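Attaching a single structure in structure tokens format; questions to follow.
One protein chain omitted, others in place.
Take a look at chain A:
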Amino acid sequence: MFHWLEKNPFAFALGVFITIAFAGLVEIIPNFVQSARPLVGTKPYSTLELAGRQIYIKNSCNACHSQMIRPFKSETDRYGHYSLSGEYAYDRPFLWGSKRTGPDLMRVGNYRTTDWHENHMKDPAGVVPGSIMPPYGWLYDNMTDIDTAYAEQLTVESVFAVPYTFNKDKGTDKAQLIPMRDGSTSIVLIGDNIADARSLALEEAKLIVADMKDENIKEAVANGQIPEIVAIIAYMNSLK
């Protein structure tokens, strides 16, 4: 009965394609229609936080740490409220992970401090005896790529309508004209141009280093530079 198909490569290929494409259509499309809305209170990432997120991705932190709290008592006891779809609305890409060699980090901002991260990233086993996480010493030497983070913000603002407000619109009518889609009043400012973006990120970095001990890091930020560790901590602290 299938012999004719085996002699008609084009019909065969078409048949195969329809068979395999079918499931994807049925499963994926309905979800796209409704599930990309942010939960009330969910904010887009600031420039420094986003730069930190890019560092997190660059070092494949997601290979060992999940950001997905499942609705089990053991998980909510350990990590906090289980994850909700709307909380991920600004996550491009998603960072749920597939392996928990280390603990989940979805709400790590609730129970770890800047100070803790500062020590932990330098010497994980010193802070958590028995930890098999390697030290991430280069985060203290490499400087943060603010430019790429800003480019990403401009992209998502213009292509995906992520509600960022430009610095120049602060306090003007135009700022109010850009509503947060979740209805909240908190506004995430981004720079008007790259120089402006860098100085906004530096302002934020100063708040982080105020809680840090490393003199070299403090000095770098005082000199207008932002080591990667500062950005990744800004990102960690934003995970709540």
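Throughout what follows, a residue touches a chain if its C-beta (ideal position, glycine included) is under 8 Å from a C-beta of that chain, and two chains touch if they have at least 3 such contacts; residues count from 1.
Please note the rule applied: contacts and distances are computed from a predicted model.
J.: The chain that is not shown, which UniProt protein name from "FAD-binding protein", "cytochrome-c oxidase", "Molybdopterin-dependent oxidoreductase" or "Sulfur carrier protein ThiS" does it carry?
T.: Of the names offered in "FAD-binding protein", "cytochrome-c oxidase", "Molybdopterin-dependent oxidoreductase" or "Sulfur carrier protein ThiS", the absent chain's UniProt record gives "cytochrome-c oxidase".
J.: Given the contact definition stated above, which residue among A:V16, A:M143 or A:L207 touches the chain not shown here?
T.: A:V16
J.: Provide the residue numbers of chain A that touch the chain removed from this figure.
T.: On the chain A side, contact with the omitted chain comes from 2-3, 6-7, 9, 12-13, 16-17, 19-24, 27-28, 30-32, 35-36, 57-64, 66, 68, 70-75, 77-78, 83-85, 87-103, 125, 128-138, 145, 147-152, 154-156, 158-160, 194.
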